[in-house]
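With one protein chain withheld, the remaining protein chains of the complex are depicted in position.
== chain A ==
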Amino acid sequence: MDAPAIEVRGLGKRYGEGDAAVDALKGVDMTIAPGEVVGLIGPSGSGKSTLLKCLGAVIEPTKGFMALGGVPVFDGGWKIRDLRGLRRDSIGFVFQAPYLIPFLDVTDNIALLPMLAGKPNREARRMAVELLEALDVGHRAKASPAELSGGEQQRVAIARALVNRPPIVLADEPTAPLDSERALNVVRILNRMAEQYRTAIIVVTHDEKIIPTFRRIYRIRDGRTYEEAGEGRAA
């Protein structure tokens, strides 16, 4: 049996010290299998973004345990020194806005990651084009990000998140700027990619249109997560 893509136990994050200390995360438990897409929902200020930043190795948790792809990453302290390399090779990010690099064309926006990982330019671009084809935006490979529609930009952002075949992808409200049809299309793509690449995907969302598509949901409230079953409707 595969190790969980994400395993989190008792994860906590405290901002500030003394009387001014705020516990943004008080004890998060979470286990996500490879290829699984789960929703992370909760009201504003509940700790969603803090959890995402901890899982993304962007900020350091205060306590708890975290393993990504079966590799312990945090256990009371970072277990890996090269967090930059960890983010590059093991974690994909999809943001609320696509945040594509405006001075690179679509292909290079995606190919940049494998290039940073040391892949030759030609190989990196081949990987990028392959993924663009899979996401039905192969015909925009040479376009500038500004020439793409919102949906196309988000698909390119998903391709960028997946190009290094990371075991996990963290998607921060990826459908927020999209209409219903395009939002559901993004979810379909995420599901397809998760299955195809065996990538675990956490989708932070407020979007009522896509919440019913998750089979499993983590609801976060006051810094704690509560697991519940989703409807798992087809997107």
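Assume a residue touches a chain if its C-beta (ideal position, glycine included) is under 8 Å from a C-beta of that chain, and two chains touch if they have at least 3 such contacts; residues count from 1.
Keep in mind that, in the parts below, contacts and distances are computed from a predicted model.
A.B. asks: Which listed name, "3-oxoacyl-[acyl-carrier protein] reductase", "FtsX-like permease family protein", "FeS cluster assembly protein SufB" or "Monovalent cation/H+ antiporter subunit A", is the one UniProt assigns to the chain that has been left out?
C.D. replies: So the chain that does not appear here would be "FtsX-like permease family protein", according to UniProt.
A.B. asks: Looking at the whole complex, which of A:Pro34, A:Gly56, A:Gly69 or A:Pro167 touches the chain that is not displayed?
C.D. replies: Answer from the full complex: A:Gly56 touches the omitted chain.
A.B. asks: Which of A:Leu25, A:Leu113 or A:Ile217 sits in contact with the chain that's absent?
C.D. replies: If we include the chain that is not displayed, A:Leu113 is the one touching it.
A.B. asks: Pick from A:Asp75, A:Asp89 or A:Glu130: which residue touches the chain that isn't shown?
C.D. replies: With A:Asp75, A:Asp89 or A:Glu130 as choices, the missing chain is touched by A:Asp89.
A.B. asks: Determine and list the chain A residues touching the chain excluded from the picture.
C.D. replies: 48-50, 52-53, 56, 58-59, 84-85, 87-89, 93, 95-96, 99, 101-104, 108, 111-113, 115-117, 121, 160, 172-173
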